[in-house]
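With one protein chain removed, the remaining protein chains of the complex are shown where they sit.
For subunit A:
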Amino acid sequence: MTSTTTAFEKARAEDRAALIGYLPAGYPTVEGSIRAMTTMVEAGCDAIEIGLPYSDPVMDGPTIQAAAQAALDGGVRTSDVLRVVEAVAATGVPTLVMTYWNPIERYGVERWAGDLAGAGGAGMITPDITPDHGAEWIAAADAHDLDKVFLVAPSSTDERIAMTATESRGFVYAAAVMGVTGARDASSDLAGPLVGRVRASGDVPVAVGIGVSNGDQAADVATYADGVIVGSAFVRCLLDHQGDEAAGLDALRALTTDLAEGVRRASR
């Protein structure tokens, strides 16, 4: 298993931010999602977040909803997600699962932590679990040496940011805008101050997500954050080329290259 910390250390050594890419497992197929994520690693992603498709994704906008629903309609199972983790982790980059809570509770929290670690996963990002309601996950993650990535938002109080920074391991996920996932044209002016507030309460790396879709935005975010998270824009590449895998992978490669240049271009 490769902890996410290694991705941030590598990026820091090169004086840049890390690029973290998200795709849901099972879209367009389980094997297709493995090929897509492998392409993103080859083109410059420093870490991969694998989405576990869920029937009620309240933090996701239309783009990720559409791909996740298609994956579910295609019959993707929790066990398939572990298969994707194993394949992507084999490339050597830190590989996390991003998931809503119920599928994990259903799988069995302790059993899940063991199987995720066994598949080479680095840890888990939990958009609908905060540390104050996540005791079971925290215990299981600690027992299996897994990263626990919790989110902070512009609406978070300083007290909650401090609590979240203390409980997180690997990095803290700063949701840059008040809203669901989805590519946005302009970068958020809420992200910088939010990252500053996390920094003030600990030295865990901070990655910024929600809305970043191109190299210029990545360069902007990279000026103040340790990591840049991109999701919907990658998913868009696949949705826009449904039925033409080669074209989808080309689009993913081109976007990754643009973003990877972005995180290197930033003046820090």
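Criterion: a contact is a pair of C-beta atoms (placed from the backbone, for glycine too) under 8 Å apart; a residue touches a chain by one contact, two chains touch by 3 or more; residues count from 1.
Rule of thumb we're sticking to: contacts and distances are computed from a predicted model.
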Per UniProt, the name of the complex member that is left out, chosen from "Nitrite/sulfite reductase", "Tryptophan synthase beta chain", "Lipoprotein-releasing system ATP-binding protein" or "FtsX-like permease family protein": "Tryptophan synthase beta chain"
Given A:72, A:138 or A:162, the one touching the chain that is not displayed: A:72
Which residue of A:164, A:217, A:232 or A:256 touches the chain not shown here: A:164
Hidden partner chain, touching residue among A:153, A:195, A:212 or A:235: A:153
Contact residue for the chain not shown (choose from A:86, A:128 or A:245): A:128
In subunit A, positions touching the absent partner: 54-59, 61-62, 65, 69, 72, 77-78, 101-107, 127-130, 132-133, 150-157, 160, 164, 175, 177-180
